[in-house]
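Before anything else, here's the structure in question.
Removed: one protein chain of the complex. Kept in place: all other protein chains.
Chain nomenclature is as follows: A, B, C, D and E, assigned in order of appearance, with residue numbering initiated at 1 for each chain independently.
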Amino acid sequence: MSETFSRADGRALDQMRPVKITRGFTTNPAGSVLIEYGNTRVMCTASVELGVPRFKKDSGEGWLTAEYSMLPAATHDRMRRESMAGKVKGRTHEISRLVGRSLRAAVDLSQLGENTINIDCDVLQADGGTRTASITGAYVALADAIAHLKAEGVVPGEPLLPPVAAVSVGLIDGHVCLDLPYEEDSRADVDMNVIMTESGKFVEIQGTGEHNTFDREQLNALLDYAEKGCRELIAAQKAALAGELR
Amino acid sequence: MSETFSRADGRALDQMRPVKITRGFTTNPAGSVLIEYGNTRVMCTASVELGVPRFKKDSGEGWLTAEYSMLPAATHDRMRRESMAGKVKGRTHEISRLVGRSLRAAVDLSQLGENTINIDCDVLQADGGTRTASITGAYVALADAIAHLKAEGVVPGEPLLPPVAAVSVGLIDGHVCLDLPYEEDSRADVDMNVIMTESGKFVEIQGTGEHNTFDREQLNALLDYAEKGCRELIAAQKAALAGELR
Amino acid sequence: MSETFSRADGRALDQMRPVKITRGFTTNPAGSVLIEYGNTRVMCTASVELGVPRFKKDSGEGWLTAEYSMLPAATHDRMRRESMAGKVKGRTHEISRLVGRSLRAAVDLSQLGENTINIDCDVLQADGGTRTASITGAYVALADAIAHLKAEGVVPGEPLLPPVAAVSVGLIDGHVCLDLPYEEDSRADVDMNVIMTESGKFVEIQGTGEHNTFDREQLNALLDYAEKGCRELIAAQKAALAGELR
Amino acid sequence: MSETFSRADGRALDQMRPVKITRGFTTNPAGSVLIEYGNTRVMCTASVELGVPRFKKDSGEGWLTAEYSMLPAATHDRMRRESMAGKVKGRTHEISRLVGRSLRAAVDLSQLGENTINIDCDVLQADGGTRTASITGAYVALADAIAHLKAEGVVPGEPLLPPVAAVSVGLIDGHVCLDLPYEEDSRADVDMNVIMTESGKFVEIQGTGEHNTFDREQLNALLDYAEKGCRELIAAQKAALAGELR
Amino acid sequence: MSETFSRADGRALDQMRPVKITRGFTTNPAGSVLIEYGNTRVMCTASVELGVPRFKKDSGEGWLTAEYSMLPAATHDRMRRESMAGKVKGRTHEISRLVGRSLRAAVDLSQLGENTINIDCDVLQADGGTRTASITGAYVALADAIAHLKAEGVVPGEPLLPPVAAVSVGLIDGHVCLDLPYEEDSRADVDMNVIMTESGKFVEIQGTGEHNTFDREQLNALLDYAEKGCRELIAAQKAALAGELR
Partner (left out) sequence: MSETFSRADGRALDQMRPVKITRGFTTNPAGSVLIEYGNTRVMCTASVELGVPRFKKDSGEGWLTAEYSMLPAATHDRMRRESMAGKVKGRTHEISRLVGRSLRAAVDLSQLGENTINIDCDVLQADGGTRTASITGAYVALADAIAHLKAEGVVPGEPLLPPVAAVSVGLIDGHVCLDLPYEEDSRADVDMNVIMTESGKFVEIQGTGEHNTFDREQLNALLDYAEKGCRELIAAQKAALAGELR
């Protein structure tokens, strides 16, 4: 562990990149948000569809599903477009499922009526943390979509639950770091994504020893940083939702 | 032909919607542009790849290819994501090919060296004219990408040709209209996309009698309007390129 | 522009290749036509299906859709079979859509009842102009299929509209040429496909400056030749339909 | 077993439908044949490609592969086009493989040089026996393609082996019948496809008790009829090949 | 024909490899069998689904369908997993269809009620004869599944027909051999799969001259051996079914 460790962008170890949440980024979906974690930019939308998938039919409940994707030119080297390749990558599937599970923790499906909310997270620019930014931004889009549904009188109850936010933490050269950009993420020994609620409970933890393993003490240090990040992100979500929809 | 015909947004028949071109919209691709024709917004990028496809190998020439796509939530009703459906729609293929042909008219491949430029046009918000906005915006991204290549000393010659721009015109209730938004496009009797060079020559004309046929006189009136639109769009392209890259 | 320009097959610049239309080419579909433009040979069929696609259900109207395809051995060098490749080429999609739009201009869907007509254009031998031959031949197959439907008492009204035909024109070494075979098509500066009705109105115009741009004057010269070609093709369609169905 | 059994088209039980073989049906492939067994019509082509697939590289031997397909309108009710469905049916795969195996019995790959022959059998009109007609027709296309290769001096040896032909036989209401049309095929108790050489040896036998089983005696009766059919088909192949290529 | 011909594993020419049938191999499907022909091991299951495919709806009859597949590591060299390749091989389709046809000969669909039986044959280890082992094993799984259905009172009649079994025979260096392992199968001149009923009738015969043709006499010798093999296999099926389900 080097005394002189410092982050490429000069941040403190437990400091988030600047976070910016723009509501009403586009106008067609019921909720549309551009979220930025530093140079990572994701367009998160929540579209509402009447009816539910077959396995939910006549349950009286709604459903929420999510799809994550990167635009081909989002990364430093252009990636092949999945629609043209005729194959969705395993990574894409994995993240889409994570986003869906996380957002379902923020909605009471029994209060939604038999409606479906489709979350789309399209990464315009990627610089690490795209899946966590997707979750944090999608919550805001979800809130706007539910407000829209309620204004239209379609939703019987109060489906929106308190905020859910997500952040990455990692171990780099023995240091715990919060909110990794691509440069740090690619060389981290351990990479962890943490999804939390406003009350500080975990929705999901995914920690991977990419180039090394980790012990219980390191885990706890990682979770401490993640908790700090999520608290700040939830504050940003609430500030954004308190503002006016442009 | 009604005396009282007026357009939903109050424009004159030969008036373009406000056009806005933002260079440097994202930072990873060599060229990245957000173009707006009113509410239609397309992210156009030009990515450079060393080498050429097999059919161009050892030709000493470069290649340019293009892909067009709509984000699922770009339209009023969310459309199924093509990568998840496992099928690219015929319309998508058709427009990708049109964008590719049009942009190849703006680049001298023999001056490009054996490099490939990949154009990506991703529609963030759709309100008619997405394919024409894609072409106009992609030219600006192409210009930035070529400037980038030249700055890096990779390109031997002067591959960039004078501007190419594109606009739609249509016949609605007997009136020729310039630059149709979705509402007009969907009920036009005739819909025409015109791609022109700065010198006023045609790169491509695609006119379709969607709900009616058209005669030579109407064709000429449509082309007059298109020419006016393209002139204005080329002025906007040149103004954008004269400014500083943010 | 060379004084001594002459076409490879000795035709005059405004002369069609020999056109042959064989009705009843096969017996299973309601309409089945073999059309030949010189060496280009396309089997065009019109099959009738009860019912309409979902988006037309309960509209009281019918629907017409079209698919174009090349047999693998139709071209000089065998092409990979699209079904085996698992991918339909963009060109195939583009032409299928063109054929569908063009033929829908020849049928009054409101008179068809809730029936669907499937047009199939399968190129047995390709020598340029396969999409235009497909449209011209498909009109004749469509007429036979509608006659068949009327004979069976399934169709309430008179769905068949006057003939629609299509031809290619191009600019080669500065000369306007009608009905380009492959050898001319591949080196034309401008390539245009024109679909017209019997009354001389345009259904669709697609003009592409493949290796060059073109101006309004050249456009008009191209359209003059296309009009002459379409008139002759419509005469051939009417002659074929006046004959007996073998 | 009814005394009064008679076939729908009045043929004797051991009588083939009229067989017609047209060489030079199209001009682009090295071999192109239209074969007709009554109303069944298949276009069989043999295209030559330099080089061999990877598993044959540097073997000094050639390769032969085959693809069978039905045009969508070949059958009484239009079938979905496999390329559009994105799926090749098991039946199509099965027949393609059968045609390939059968034709490889008619070519000495060691005499072919490192060239590949692609057989395509496209059914224009289906009335039973399409796979057997494909094999019989493809042999003639293969012979023409090899003659073409030899004329071009590409082939070192004498790759063409004596004729291979194929026919279906079946058990219908207890009667053995030769060369079943669709109407008989669909109600046969046993359906058998037999592929034979000129010397009366079997290349392949596929017998299926579709609605019943069969014993050794019935098998022998079926094979006797098949042998008669194949002898006649081989005579037709030889007559066609003795004629002039149109 | 060499005097000294002997088989690699020392078997007599007309001798089967050791056959082992394990019922109740897994517990979720209604029938689950592990069958072994020597080193070839196939897991055969029969799953029951209420309802029938569309083409059987309201027929009062049931349906049976089958899928065959090899695990990637079943063969000496690992094969690419078909689901990941995005393509099912022609060979897989061909065998699935064969298994389905063969098993339908062992069930009276009119006695099954509108239920569907899905047969799955997954090869755990391949050493020749996987398709024939699949059929023989699947019959036992089918019998258990039907017994299960009857015990549940879902099946109105007696759908199970007498046993069907399958074996391969081949010609190697002029000798007829029964039940070929991979080493023999890959160099056999003629390879034949024979599916028979308990009464000695043929359900299906597929004989292929892989590297040679064969005559009527050889065919009869092959069938004699196959009959012997099938009789022994049916004895093994009956013994297995007479035992207790573990």
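Convention: contacts are C-beta pairs under 8 Å (C-beta built on N, C-alpha and C of every residue); 3 or more make two chains touch, one makes a residue touch a chain.
Model, not experiment: these values are computed from the prediction.
Shown chains touched by the undisplayed chain in the intact complex: A, E. Contact with the chain that does not appear here is found for just one residue of A:Ser69, A:Ser83 or A:Ser96, A:Ser96.
Between the chain not shown and the residues A:Ile135, A:Val203 or A:Cys230, the one that touches is A:Val203.
Touching the chain that is not shown, out of E:Asp14, E:Glu61, E:Asp122 or E:Glu198: E:Asp122 (per the contact rule at the top). Check A:Val48, A:Met84 or A:Ala105 against the missing chain and you find that the one touching it is A:Ala105.
Touching residues on chain A toward the chain that is not drawn are 89-91, 93-94, 96-97, 101, 105, 192, 197, 199-210, 213-216, 219-220, 223.
Take chain E: the residues that touch the chain left off the picture are 26-29, 32, 39, 41, 43, 45, 47, 49, 67, 69, 71-76, 78, 81-84, 86, 88, 92, 118, 120, 122, 124-126.
Simple rule for what comes next: only the chains that are shown with their structure count from here on.
For the pair chain B and chain C, there is no chain touching both partners. Distance from chain D peaks, on a Cα-centroid basis, for A. Although chain C and chain D share one sequence, what matters here is the overlap of their interface residues, and that overlap exceeds half of the numbers used.
Note: centroid distance chain B to chain D, computed from Cα atoms, is 51 Å. Here the spacing of chain B and chain E, counted between their Cα centres, is 59 Å.
Chain E has residues 86 in contact with two or more other chains.
If you draw each protein chain as a dot and join the dots that touch, you get a simple line with two loose ends.
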